[in-house]
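Moving on to chain A:
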Amino acid sequence: MSGKPYDVEKGDGVHRGHPVTVDRYTLAARINHWITAVSLILLALSGMALFSPQLYFLTALFGGGQITRAIHPWIGVVLFFSFAGLFIRFWKANLWKSEDGTWLRRIRDVLAGHEERLPELGKYNAGQKFVFWGMSFLIVVLISSGIVVWDQYFYPFTTIEQKRVAILIHALAAVAIICVWIIHVYAAIWVRGTIGAMTKGKVTGGWAWRHHRKWLRELVGRRTTRTPAE
Partner candidate 1 sequence: MNMELSRRQFLRTAGAGIAGTSLGAFGFGGVEEALADAIRPFRLTNTTEVRNTCTYCSVACGILIFSKGDLKKGEKAEITHIEGDVDHPTNRGTLCPKGAALLDIVHSKTRLQYPMMRKAGSDKFERVSWDVALDRVARVLKDDRDKNFIAKNNDGVTVNRWVTTGFLAASATTNEAAWCTYKVVRSAGMLVFDNQARV
Partner candidate 2 sequence: MFPPAPNPPIAPTPAKFGEKDLIRKSASSITPASPRQTEVAKLIDVSKCIGCKACQAACLEWNNLHEEIGTFNGSYTNPPDLTPASLTLMRFTEWVNPETDTLEWLIRKDGCMHCEDPGCLKACPAPGAIVQYSNGIVDFVHENCIGCGYCIKGCPFNIPRISKVDNKAYKCTLCSDRIAVGQWPACAKACPTQAIVFGTKDEMKNWADGRIKDLKSRGYQNAGLYDPPGVGGTHVMYVLQHANTPQIYAGLPKDPTISPVVEIWKGVTKYVGFAVIGIAAAAGVLHHLVAGPNRVSEEDEENAEKLTGSDRT
Partner candidate 3 sequence: MTNSWTDIKNTDLVVIMGGNAAEAHPCGFKWVTEAKATRGAKLVVVDPRYTRSAAVADYYAPIRQGSDIAFLNGVINYCIQNDKVQWEYVKAFTNAAYLVKDGFGYQDGLFTGYDESKRDYNRTTWDYQIGPDGYAMVDETLQNPRCVWNLLKAHVALYTPDMVSRITGTPKDKFLKVCEMIGECASPTKTMTSMYALGWTQHSKGSQNIRTMAMLQLILGNIGVRGGGMNALRGHSNIQGLTDLGLMSNLIPGYLTLPTEREPDFPTYMASRGFKPLRPNQMSYWQNYKKFFVSFQKMMWGPAATAENNFAFEYLPKLDVPAYDVLRAFELMKQGKMNAYICQGFNPLQAFPNKAKLAEALGKLKLLVIMDPLETETARFWENHGIYNPAEPAKIQTEVIQLPTTCFAEDEGALVSSGRWLQWHWPAGSPPGEAKTDVWIMAQIHLRLKELYRKEGGAFPDALLNLQWNYKDPHEPSPEELAKEMNGYVVSDVVDPNDPTKKLLEAGKQVAGFGALRDDGSTACGCWIYSGCYTEAGNLMARRDNSDPGETGAYAKWAFSWPANRRIIYNRASADINGKPWDETRKLLWWDGARWTGYDVPDIAPTAKPQDVGPFIMNPEGVSRLFARGMMRDGPFPVHYEPFESPVANVIAPKVRGNPVARVFKDDFAQFAEVASPDFPYAATSYRLTEHFHYWTKNNHVNSVLQPEFFVEISEELAKEKGIAQGGWARVWSKRGSVFAKVYVTKRIRPMLVDGKTVHIVGIPIHWGFVGAARKGFPANQLTPFVGDANIETPEYKAFCVNIEPTTGPVA
């Protein structure tokens, strides 16, 4: 294998054994992820509570409407910075590759689980990249539009008409991000063995072979693999 490994992130590694284990996410990355995840869920709950009267009861989870209204933007800030951490970690590996096009063209095979018909992939497939960039984009939209309607601190800086547009955009973006989130979560469930990546930080060699073979090869080729005894 030649050239610079570009799909391998800091902390990725392979361990010989039965089965082979592969380090996919460092502890820091996982903490970062889960902060983001919790924030996003809280935001979705509080946001939906304020979005629809039918879901207003959800404000009870936060201790009432006033608190929900007050806390939502702050969670947004947490999400923004937390996601920024993820972004810095992951953006490189999420850059578009030629095989991603192929993968997308064969989306039917993807959905049907015919992985053998797909090209070998790096650390992320095009679906994951879509989630990554989708999240990135929507979070920027949400924080920007959110600030416009965060009256407590930013009321004087925009006109009411701008706020109206902002709040509509915010709502639309929120719907979109929830959909992206559903895809993200579903994919993690559907593709068995994935969740461990974000809980224990590890996947099995088989999982890596099946879904991200190029990445696995790169990891293997990069350095001498270690036995668990080491």
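We adopt the following convention: a contact is a pair of C-beta atoms (placed from the backbone, for glycine too) under 8 Å apart; a residue touches a chain by one contact, two chains touch by 3 or more; residues count from 1.
These made the cut because all candidates are chains of the complex that A comes from, given by their letters.
Computed from a prediction, not measured in an experiment: that's the story for all the values here.
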{"item": "Which of 1, 2 or 3 touches chain A - same complex, any copy", "value": "2"}
{"item": "Chain A residues touching candidate 2 - in the complex, by the definition given at the top", "value": "14, 16-20, 22, 49-53, 56, 59, 64-66, 68-70, 111-113, 115, 149, 151-152, 155, 160-161, 163-165, 167-168, 171-172, 174-175, 178-179, 182-183, 186, 189-193, 204-210, 216-217, 220, 225, 227"}
